[in-house]
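Sharing a structure with you now.
The complex appears here without one of its protein chains, the remainder shown in place.
Now for subunit A:
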Amino acid sequence: MSGVAFDTCDVLVVGAGPAGMAAAVAAAPSGASVVVIDDNPAPGGQIWRDGPGASLPPVARQWREALARHANIRVRSGTRVVAAPASHELLLEDADGAMRMRWTKLILCTGARELLLPFPGWTLPGVTGAGGLQALIKAGLPVEGERIVIAGSGPLLLAAAATAIAAGAQVLRIAEQASFASVAAFGASLVRWPGKALQALTLADARYRTASRVLSAQGTAQVESVRLRQGDREVEMACDRIACGFGLTPNTQLGQLLGCALAGQAITVDALQATSVAGIYAAGECTGFGGSERALVQGTIAGHAAVGEVAKARTHDRERARWNAFAAQLHRRFALADDLSALPRPDTLVCRCEDVPFSALSACTGWTDAKLHRRCGMGACQGRVCGDAAQFLFGWTPPAPRPPLVPVRIETLAGLATPGDARQ
């Protein structure tokens, strides 16, 4: 007996961020049975993460209430998708066990992760991603009185700073790698998206520096100081924590596993958010990062389209175009400087799971070589941190995902072996 449960639904949504919530709410009035799967403890995704250190904005509560209002939407939090054992089936795992879920239409709303780039000292306790710090604080990480330096690229640095300050931390510096001209041009472009401009104003901060980057973290058992380059000056600051994120990378693993085509680093979709595979749609940041408003409108279109309501879906075309244009501004103005790839020293670990240093990789010819001979990307994160880093550092195409997508329990793997038609 494998002990793997079996369930079925009309529309399966993976990811309960803005895109997934909107998709489920748009699909529900059709009467279809909708299931939403998410690996976090509560719906909301990266932006609307709840916890003792978070104050959810009203819009997040409204979406949560909308999900709860529909009796035909079932939300399964704390559940991750680990494999696709058969056509129209996904294998899921939660704290208690495994389950195979059969779907008729699938909507991928798997969001994005932070791009984390290696620099000397980045493995020390006290170094986190920028969005990572924000997520940890919302989930209750105490940072009161801590001296924090935030570095990397993109508006998320300001959002992370605001969260840290509200939690009582002392933010010493926000170091943005993009130039002043680029950031100013981004700011000026926000007149087209007044809501965003207002947000930017409330986040603007005197500790913000452009053309600045982290050089290294120092410390023995944990972070004690940071070295930064600001323009052509180098500064060293004593601090307790460094939060460093270089923008976002779409989560495409599940889409790739299902055979969905990619364009660049994102899942390709058409005007109805349909992927290259029949019956599978994608919405939100897995189709390219661009903020929660874009994720919401894409999710709405995908939800309508998945239940055959094409006319309803098309009424949102203009709104989507508006937020796609915003996304294009983000990508253009916060493009990463090529020379960030000079940050690692020979002994800087690139693969944090298998402790593989930069020097061991610089001689490799590509991913396969690095994997087979250096074990790079063979650890628990399955290349999701070092794969992105190696793509930036060496231009290597990230490894093709293999099931299971994340480390799982042995009992869950039994679900892969159970033939699709021998279910109970």
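The definition used in the following text is that a residue touches a chain if its C-beta (ideal position, glycine included) is under 8 Å from a C-beta of that chain, and two chains touch if they have at least 3 such contacts; residues count from 1.
Here, contacts and distances are computed from a predicted model.
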Hidden chain of the complex, named as in its UniProt record, picked from "(2Fe-2S)-binding protein", "Beta-ketoadipyl-CoA thiolase", "Acyl-CoA dehydrogenase" or "ABC transporter permease": "(2Fe-2S)-binding protein"
Touch with the omitted chain, as defined above, among A:33, A:128 or A:298: A:128
Contact residue for the chain not shown (choose from A:40, A:275 or A:300): A:40
Candidate in contact with the missing chain, chosen from A:31, A:140 or A:366: A:140
Residues of subunit A in contact with the chain not shown: 39-41, 46, 50-53, 78, 80, 95, 113-114, 116, 123, 125-129, 131-136, 139-142, 221-222, 352-355, 379-381, 384-385, 406-407, 409
